[in-house]
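All protein chains of the complex are present and in place, except for one that has been dropped.
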Amino acid sequence: MKFTFLPKGFNFYNLFDEQANVAVEAVVLFNEIVRGGTVDAASLAQMDALEHRGDQITHDIIERLNKTFITPFDREDIYRLATELDDVVDMMNTIVGRLRVYKLTGVNKNLVEFATVIEQSVRQVVLAVKGLRKANNFKAIMESCVEVNRLENVGDTMRDESLADLFETESNAIAVIKWKEIYQDAETVLDVCEDVANVVESILLKQA
Amino acid sequence: MKFTFLPKGFNFYNLFDEQANVAVEAVVLFNEIVRGGTVDAASLAQMDALEHRGDQITHDIIERLNKTFITPFDREDIYRLATELDDVVDMMNTIVGRLRVYKLTGVNKNLVEFATVIEQSVRQVVLAVKGLRKANNFKAIMESCVEVNRLENVGDTMRDESLADLFETESNAIAVIKWKEIYQDAETVLDVCEDVANVVESILLKQA
Partner (left out) sequence: MKFTFLPKGFNFYNLFDEQANVAVEAVVLFNEIVRGGTVDAASLAQMDALEHRGDQITHDIIERLNKTFITPFDREDIYRLATELDDVVDMMNTIVGRLRVYKLTGVNKNLVEFATVIEQSVRQVVLAVKGLRKANNFKAIMESCVEVNRLENVGDTMRDESLADLFETESNAIAVIKWKEIYQDAETVLDVCEDVANVVESILLKQA
């Protein structure tokens, strides 16, 4: 009997791989949009499509989870992993939607920095999630999780500096309202990545 | 032995029906207030009373849940159903409280539209929750859940349009702060309705 991290019976790994691929596509698109300095209708539609595909995979995972006999505790982990990973894509979609609705155009250097860190974090999250497939990945997965935690701290500092900068330099209160929300959302993406890493770590530690 | 969706032993259906009735009363009152364009002390007190009754029923469900032997997984569903359904009423109460504290008066046509959609969604949620009582309601319950999901998407668009409208037409930043929060809260009611529908769907699919 081969040792595995996730319950047998149904192959959850394939679905989590798909979900992880959607997250990578979304973060690449997110970086393009942020660096382009404008959200056109095409990129908005692309991001929406990714969000929708992410939702469907999550729904699929939960439906199969409901049909598979496994212990309740493992079940809760899988449920959390699927929903939190989906939230990563949702949050990026939310930011893009807000940039569009708030008519925020022009390259914002703070947001570009955030996008870079978010991409790093999402890629580590994806490594960790995909790593679950093989039991001998323990050390590499743990390293990815530690890195995601480190990037969340980096994000906290970036948000604080971006907000301090905003309050210092922007006298238009309505612009402050808009950008403050965007910066806080950007930091939230990193929080959600950390949540995913925490679930992965939790799954790993139970087997150790 | 009759087939049922929720565990036997204690009749959870009656309590969920009571909670659903509170949600309907709250959404009707919410519409009256929003269409009236002002939150007087009497309607504020009425909404508070409904919120309080909702809390008590939720508390009652959780207390009985803690005393009833059922499998952990079903337990988690009942816990989620009770707390999420309670959150629907809480969010409407929050909005009404804010309208009052922020001294927002006058009929706001965007909020009226939201209230209409919120009422449609709450009524579908109530149909779905009450439907759990009978196993042969499967198809009708699923249709209600699909409709709640559709209305959540409608709400996303309404929020985006309301915010775009607000940023376009309102130059007073303090008014922007107030209405932006109200519109986002209104959309959150629909999110929470969707959460309830997702729990109901999950309960159903496990039995299918």
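Each chain gets a letter, A and B, in the order it is written, and its residues are counted from 1.
Everything that follows uses one rule, which is that a contact is a pair of C-beta atoms (placed from the backbone, for glycine too) under 8 Å apart; a residue touches a chain by one contact, two chains touch by 3 or more.
Computed from a prediction, not measured in an experiment: that's the story for all the values here.
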Identified contact with the non-displayed chain, of A:21, A:188 or A:202: A:202
Sites on chain B contacted by the missing partner chain, in the whole complex: 62-63, 66-67, 72, 75-76, 97, 101-103, 173-174, 177-178
Those residues of chain A which, in the complete complex, touch the missing chain: 71-73, 76, 160, 163-164, 167, 171, 173, 176-177, 180, 202, 205-206
